[in-house]
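What you see is the complex with one protein chain gone and the rest in place.
When the chains are written out, they are named A, B and C in that same order, and each has its own residue count from 1.
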Amino acid sequence: MGGVFPRWSNTVFWIVVVCLGLILLGTPAFLMIYVRTPQITGQFKPLKQPVEFDHRHHVRDDGIQCLYCHSLAEKSATAGIPSTDVCMGCHSQIWNESTLLEPVRDSFFSGRPIRWNRVHDLPDFVFFNHSIHVSSGIDCRNCHGMVGTMARVYQVEKLTMGWCLDCHRNPEQFLGPAADQPALGDEEAQISGVNVRGAKWRVIPPSLTHGEIDEAFVPRRITCSACHR
Amino acid sequence: MRDGFLAELADRHALIAAASHMRALGYRQLDAFSPYPIIELEEAMGIRRSWLPWLILAGGIAGAATAYFFQWFLVAVLYPLNVGGRPAHMPAAFVPITFEMGVLFASFAAFFGALFFSRLPRLWDPVSDVDTFDRASLDGLWLRVGGDDPKFSAARTAQELRDVGALAVRRVGGRA
Amino acid sequence: MRAAADPVLVGSPTDGELSDRLLAPVWRAGGPGWKILFLVTFAGTLMLGFLVSYTVVEGIGLWGNNIPAAWAFAIINFVWWIGIGHAGTFISAILFLFEQKWRTSINRFSEAMTLFAVMQAGLFPLLHLGRPWFFYWLFPYPDTMEVWPQVKSALPWDAAAVSTYFTVSLLFWYLGLLPDLAGVRDRAPGKVRRVIYGIFALGWRGSVRAWRHYRVAYLILAGLATPLVLSVHSVVSSDFAIGVVPGWHSTIFPPYFVAGAIFSGFAMVITLAIPARAALGLHGVITERHLDNLAKMTLVTGLAVSYGYICEYFISWYSGDPFELYQYWVARPTGPGSVVFYLMILGNVIVPQFLWSKRIRRNAKWLFIASILINVGMWSERFVIIVMSLEREYLVSKWHDYAPTWVDLGILTGTLCFFLFLFLLFLRFVPFISASEMKELAHELKEEEKAANA
Partner (left out) sequence: MNDRNRDTLNRALAGDSGGLSRREALRLLGASAGLAGLGACQQPPSKKILPYVNRPADVTPGMPDYYATSMVLDGFATGLLIESHQGRPTKVEGNPEHPASLGKAGVLEQASVLGVYDPDRATQISHRQVVSSWPAFVREVARHGPSQGLRFVLPPQSSPVLADLVDAIAGHHPGARFVYHSPVSRKEAYRATQAIYGTPLEVQRDFSRAKVVVSFEADFLATMPFSVRAAHDYGKRRHLAAPDGDMGRLYVVETVPSATGSVADNRLRSRSRDIWRIAAQVVSALLAQQAQGLPPALARQITAAAGSVGPWAQAVARDLLRYPGESIVVAGDAQPAATHLLAQVANHILGNVGKSVWLTAPAILDPLGDHDLAGLVSEIHAGAVDRLIILEGNPVYTAPADLEFERALARVRQTAHVSLFDNETSAACKWLVPAKHYLESWGDARAYDGTISFVQPLLRPLYAARSVIEVLGLFSGRAVISDHELVESYWQSRRPIGASFRSWWQTHLQRGVVPDTAAPRATAQATWAQAGAILASAPADGDSLEIRFPVSPAVYDGRFANNVWLQELPGTVTRLSWGNALLVSPATAKAMRVSDTDVVTVERAGRRVRAPILEIPGHADGVVSLYLGYGRRGSERAARGVGTNAYLLRTTDADSFARDVTVTRTGEHHDLALAQLHWDLHDRPIAFSTTAAIYRANPDFTERARGPAPSLLPNYGRSGNQWAMTIDTGICTGCSACVIACQAENNIMVVGRKGVMGGREMQWLRIDRYYKDPSKPDPEVIHQPMLCQHCENAPCEYVCPVNATVHSPDGLNEMVYNRCVGTRFCSNNCPYKVRRFNWFEYADPSIRKLQRNPDVTVRDRGVMEKCTYCVQRIRRAEIAANLGHRDLRPGEVQTACQQTCPTGAIQFGSLSHPDTDMVRWRQQPRQYDCLHEVGTRPRTQYLAKITNPNPEIK
């Protein structure tokens, strides 16, 4: 009767086997890579905001410091989106008839808050506290990037747990020089608008070991309940 | 061994006799097909011991070592945590997974090694085009002489096969 | 061998006859009995699918579990099924190593039984999770959290053991199946069937070189599967033995679990073999000798299980631990659900004693009934260990009784149906007795006979 398989079936068989193998191994590999892409982490996506607020203008051109508007960053868990009256503090005087500022005036006079779109969003089970990071000497830019160069703000860092741990395991790498040394080149400071570090913040000298940092500063760098409660 | 002759034998004793006879005649590119394993045939054809066991051993050791290394590296080095007061590196707790992975890798080595050494999977082979060869998986017993055997000769070999009791001799491969 | 006393193969069929007889069910249409059973078990499988989805959507609150009995039916079913799986590998691997000829006619379908039982078992560790969609956190993969599994827990051991066990059993089974798949490829009517079986046969042609590697691989896989059989239920037993729960925290658990697993597995083989043999007219290949041997194995392992019980009770008394004393001497015999405890004693201690009798061992009907009782008994044992221990743990204030819900019962029934469903498919589409091994056996027997006659 003879075989049922023609000669080419060998080739086809192997092609199929290799393809199946690739799919089997490739799918998880692809997914693991995919979750690290900006598509999933939400990086580099400038969000349209109800007000065309331009950080470049305010930070670079006007030299306004982060903490002027995000004033809660050193006191509270949240850095705080400025309330409308903070905007109007200046804009009642300048550009007070600009159409771009219509939503701000609208909010101020109607009492309805401006509905900003969230750029940096952590899951609900993560309790991030701005004040402890800022006061420990973490530069705003470490997490938020060069906001002063962004027209519309976007997320720069991955904000995954692994990314958090990078710093929590080795905080000294991400801390600036001690308070008495100039933190940043003037130009850089000017661009980023970051100038949060003054003498009143406690800065961890990079020479300390983990143990010494534990002892003297933040004792729980990587314990779960530092962030998950 | 793309072409050559395929000779059908009546029973296992005939097959064993034919194989050892052909080997005695100096043929080396011999192969036989049977529906069940015939150990004496391997001896008759002078086939050496398989070294698949060594591959399997290597697979097992590799699996176990990888498993232990990963357990140690992940829980004692990458992210050591205080779990129930236990030390981060706790060899006793790593044993089961190490063992299981050793067995798993060894089994993979055994299965895929056996296929690989048998040159499988191969859906098509010249012999499968031979009529009635399909009985080889049921009750047929066949001896094959490869066309690349230095002693191979289209006329003489067929005759020699008939002489050792082949019920039928068929040409494999080429243009039949 | 005492082959003369009792045949493992009746008559002396030729290779061709054996091929026809053992391969033909693959291309013959199933009878009406098969069809009815198929439909019934298929419906049960659909119900299982529905209940699984229902549980995943609503939460495992649908089950009867509570605190303290946070584990119940799911884990009982898991341990029970995986225990049943043990006999297949035991028969095909350990008996192979001991060159027990009688294993030949039953090893294929006991291995299939193993695979299908492990498939049922594998369902439960997944399903019983509170958040089954995160099951992959039990495996080490580079996640964005940079957190890893905790390998001091017995559950990752379990994941490794069960998946290894399934994989190795599958490879072992498939390797043994290759010659028969080739047989079907070459013998079956119709091209489609030949092509399909041909692809699965991977081009097996029975070359002497292939047989050589095949034999080595098969032997070593059998050698690997042997410690695996022993390790899997040992690991499963550590799911309990590493805990501090009175009734779990016991060093006898690994051997006693392994014995119990093989015990229940043999019982299940008997449960499946007796009806299959009758329905398919295989009295010639599955002879009374097989039943007798299976029953003897059941008796031996059953005695081992009884010994385990005695040890547990002895140690609980000897240690004087008040929690264990209460657990073993009060909670189990007199506590809530003590009926299950007595079912366990009936099935696992009393019923096996009847197997001392040769007449019962060789009587298919009684043996079948005994095997069912043993299966029930082993399920009860897991209930007793898991649920009854948890119901009466350390802290008196949190003693609480457990009662299953209809979802629990439905899922158990569903897995039974799914198991039978797979088994019916197997009987119909896979040569369920190894034709190549039978041929080898037939020749060996012939040689022996010749030698004996000479």
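The rule is short, and it goes like this: a contact is a pair of C-beta atoms (placed from the backbone, for glycine too) under 8 Å apart; a residue touches a chain by one contact, two chains touch by 3 or more.
Note that the structure is a prediction, hence the values are computed from the model and not measured.
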| request: Using the contact definition given at the top, list the shown chains touched by the missing chain. | output: A, B, C
| remark: Full-complex touch with the removed chain, picking from C:119, C:155, C:252 or C:416, is C:155
| Touching the absent chain when the full complex is considered, from C:81, C:218 or C:323 | C:323
| field | Contact set of subunit C toward the excluded chain (per top definition) | value | 56, 58-61, 64-71, 128-135, 137-138, 143-145, 147-150, 152-156, 159, 239, 242-245, 322-323, 326, 390, 393-401
| task | Using the touch rule from the top, list residues of subunit B that touch the missing partner. | result | 79, 81-87
| field | Interface with the undisplayed chain - residues on subunit A | value | 31, 34-35, 39-40, 42, 47, 72, 74-78, 80-86, 107-108, 111-118, 121, 123-125, 127, 129-132, 135-136, 202, 214-215, 217-220, 223-226, 228-229
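FYI, only the chains that are shown with their structure count from here on.
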| said: Using the definition of touching given at the top, classify the network of chains in this structure as line, ring, star, complete or other. | reply: complete
| request: Counting C-beta pairs in contact, pick out the pair of chains that comes out on top. | output: B-C
| Going by the average position of its CA atoms, which chain sits the greatest distance from subunit B? | A
| query | Can you give the whole-Å distance between the Cα centres of subunit B and subunit C? | reply | 30
| remark: Averaging C-alpha coordinates per chain, one finds the centres of subunit A and subunit C separated by a number of Å equal to 53
| query | Of all residues in subunit B, which are in touch with two or more distinct other chains? | reply | 79, 121-125, 128, 134
| task | Could you tell me which residues belong to subunit A and also touch two or more other chains? | result | 5, 10, 13
| message | If we count contacts the way the header does, which residues on subunit A are in touch with subunit C in the complex? | response | 4-5, 10, 13, 28, 32, 35-36, 158, 160-163, 165
| subunit B residues within the subunit A interface of the complex | 79, 121-125, 128-134
| query | What does subunit C use to touch subunit A in their complex? | reply | 141-147, 185, 191, 194-195, 198-199, 203
